[in-house]
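All protein chains of the complex are present and in place, except for one that has been dropped.
Chain lettering (A and B) follows the sequence in which the chains are written, and residue indices restart at 1 in each chain.
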Amino acid sequence: MGHIEIRRAVAHGHYFEDEETLLAYSYDASGIEERPLVVVKPTHEEEIRRVLQAANQNRLAVVPRGAGTNIRGATVKESCVVIDMRRFDALERLDVSKGIATVGAGMTITRLNELLSKHNLYFPLVPENPMATLGGLVSQNHVTEESNLFGDYRKLVAEVECFDGLGRYHVLKGQEVERVVGWEGTMGIIVKLKLKVYPRNHRVTLNIYAVKDAAEAGQRLERLKNEKGVLMIEYFDAATSTLVGLERGSHLVVAYANDRGSYKDPAKIGELLDRRKRLEQTLWNDGYTLSEEASLDPSKALQFEQLCVREKVPCYGHLARGVLLTALKAAEQRSRVYSGVVSLGGKPVGKHGYGRLKREYVPVEVRRQAVRLKEERDYNHILNPGVIV
Amino acid sequence: MKMEKKREPEACILCGLCNGGGDAYNLSLDERRSPRHAVWSCRKGRIGPALYAATLNSRPEELCPVGIGIDAAVIAARRKMVKVGQETVANRDFMAKLREGRNPHK
Partner (left out) sequence: MGLFGKRRPRGVTLYFPGCLAEAKLPHVIEAQKSVLRDMGVEFVTLRLECCGYPAWYAGYEEEFQQAMARNKRRLEENGVERIITGCPHCALTFRQRYGIETEHILEAFEERLEKIRQKEGRSTSYHHPCFLDKLGIGEKTAIRILRRAGVHVPAGNKAAGCCGSVGDDFARNNPEEARLICQRRCGEFSEKTIVTACPYCIVMFQQQRKEAKDVSELLGE
């Protein structure tokens, strides 16, 4: 049986098929529940290689997993081999002068920033769920407010070490990292990353604009195009403005990594940015438990906001990057929101990937590219089948 | 004392934020020992030794964004376990002393 070979592929104590483990890995944060065949928790790359070999020979699906915080169902699958990457969680090397941290895929950004803070450095893309691991975040290309200045993971990952679906080890540098960034574990299992890290020495100031709606906020974007050091451009509708402590009405908040903004009180700025970081959690507490996003041209932001108004859900997000966010109360709202976004020429992804929940919304060109890449890197389609393709 | 109303495990959204406060989980990185799994088990009505495998201190509840009463849920599940006669060996021996009115730590 295939899983006997999986057992042989890993060290003693790294293989689990007991009832409790299989149940604990049968769910993630998506609401999907599917029981895996076995779970392995490797601590060495060689174990991953052998698992992939055995999985290919036996045509077993393999699902890499970090902390299980995925909300699109990309870390659960019936009868699969789950590779829990959490034990790859070391900060292996820190080159302070070059600003490069070499970390295991199982490390969380919270932990990374704790370690970096001793050197007055930080990694800027802090996700709303501090439990998420780097491997997962890179796989989703999880943008944050700070991406306005720093870009997304394609810019911040200098190097990736990973296995492809056939068990071949790759060290991807520069643009090559795009072979795994954003592919949600379908093109490779990320083992190690070299990340760009930054000195924590900039002062943050804000400009806060009261606006009528997302359209007016969008109009302001033009004026911000040539401004330097713009850390964040966030839109908040009336509801989310209240939740982050702004006055009544909608707002565009521009954060600068310099002295340019007119709001300079560090305590008040810190509080607002903290509330922004916890906004998703606040919405969950208020019953808006299904976080959603849309990648849209900023000129369509108003129509997206109107869609949110019709659905009685909030609208906020990284306006300049064209990633708008919302949170739904009921699962039946999903198809209306996804179709609405597609009809606006956008994609219902932006931070969390397609996963299994949005597979039917994967654009044709992305699907074609995925099929092509699978031929090169995973022709038995064992890596995360059902995600993207 | 924190006495705000807590939610039942059915309201858990499985975000995993509570796991940040799970000392047993963070030590072992074992999902079976995570606060989230304890809540999930309560939701499913599952009883077993896993209910004693997570550290029930205040931090998972503090980290929960939707206010699940994790301790109360796990204690309620443990009560069901005890009622059907499922005890851990350690608890059985400890409780024998308590029933006799003795100091169980002596």
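Everything below uses one rule, namely that a residue touches a chain if its C-beta (ideal position, glycine included) is under 8 Å from a C-beta of that chain, and two chains touch if they have at least 3 such contacts.
Model, not experiment: these values are computed from the prediction.
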Original post:
Where does the absent chain touch, in terms of which shown chains it meets?
Top reply: B
**OP:** Pick out the residues on subunit B that sit against the missing chain.
**Re:** 1-2, 23-24, 27-28, 33, 49, 51-59, 62, 75, 77-82, 88, 90-91, 94-95, 98-99, 101, 103-106
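We adopt the following convention: only the chains that are shown with their structure count from here on.
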Original post:
Touching subunit B in the complex: which residues of subunit A?
Top reply: 20-21, 23-25, 27-31, 41, 67-69, 84, 86-87, 89, 106, 110, 129-131, 278, 281-282, 284-285, 289
Original post:
In their complex, what parts of subunit B are in touch with subunit A?
Top reply: 13-17, 19-20, 29, 31-32, 34, 36-37, 40-41, 46, 48, 50, 65-67
